[in-house]
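Only one protein chain is missing; all other protein chains are in place.
And then subunit A:
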Amino acid sequence: MASRRCLGALTRHLRARLFSASPLENPQTLSLRSLGFTIPQRTSSDLDICHRAFRRSISIRFGGVRRCSSRPTNPSDEEEDEDDESEEEEEENEERGVSSDGENGDVRASKCVVQRGKSEEEKVVEAAEIGYKVIGPLDSSENPFKLYEPFFAVVQIGSHQFKVSNGDSIFTERLKYCEVNDKLILNRVLMLGSRSQTVVGRPIVPDAAVHAIVEEHTLDATVIIFKKKRRKNYRRTKGHRQELTKLRITDIQGIDKSENVAAVA
């Protein structure tokens, strides 16, 4: 709907202003100035407060509009590749639009925002932290690939651990919020090792980082799920392809490299 597209443009501008400079320091003051609403003091985080300020502004402005039409044609408020998140935000807006009261909107705001606020940039970074990766900027015509160095690191992504070295490629579960040719920093490093040193973390090594580049987002080979109960005329066949991400490890930081090279040479 055209109203939703305008809404999206407005919120995009507001959101850019809010989150452009120092989002974690003064969101309250920024939102107060920009939106001109008094925000009730709550005990939740600053992010939730400014998030709620957004939503309340939207509901009060377009309070009476019933938005029950076409969810799939929701214009992209957010980044291009998160369809699920835009749809969830869609549901938030719809609930807010239906309950056009301030009080009810507030109560629902406190319930909804805490659970499904995945669309903001900070939330994206937080979800990335759960998978133990931090997204760096995209590759820009530089060559980060180095020759093999005799150091290894044990890194954990999600619930899987990998022993990696420079130049390795690993397959992990599909990592959301990153595209091909994105630089990642895997910061959950459990162990580092070299020819003459071993650094063991309890559980992780602080200030250690493993740099990786997303090589591709692929699907695994098909597995056929076949169930049969004999003599009962029951037979089911299903195919499944798991979504994977292929990472290429480029750099390991956190271990002394110069001494070992000198010692070897």
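Criterion: contacts are C-beta pairs under 8 Å (C-beta built on N, C-alpha and C of every residue); 3 or more make two chains touch, one makes a residue touch a chain; residues count from 1.
Quick note on the criterion: contacts and distances are computed from a predicted model.
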item: Among "Glutathione S-transferase", "SREBP regulating gene protein", "50S ribosomal protein L20" or "Proteasome subunit beta", UniProt-listed name of the chain not shown; value: "50S ribosomal protein L20"
item: Among A:125, A:138 or A:200, residue touching the chain not depicted; value: A:200
item: Among A:128, A:157, A:190 or A:213, residue touching the chain not depicted; value: A:190
item: Contacts of subunit A with the absent chain, listed as residue ranges; value: 152, 154, 156, 161-163, 190-191, 193, 198, 200-203, 223-228, 235, 237
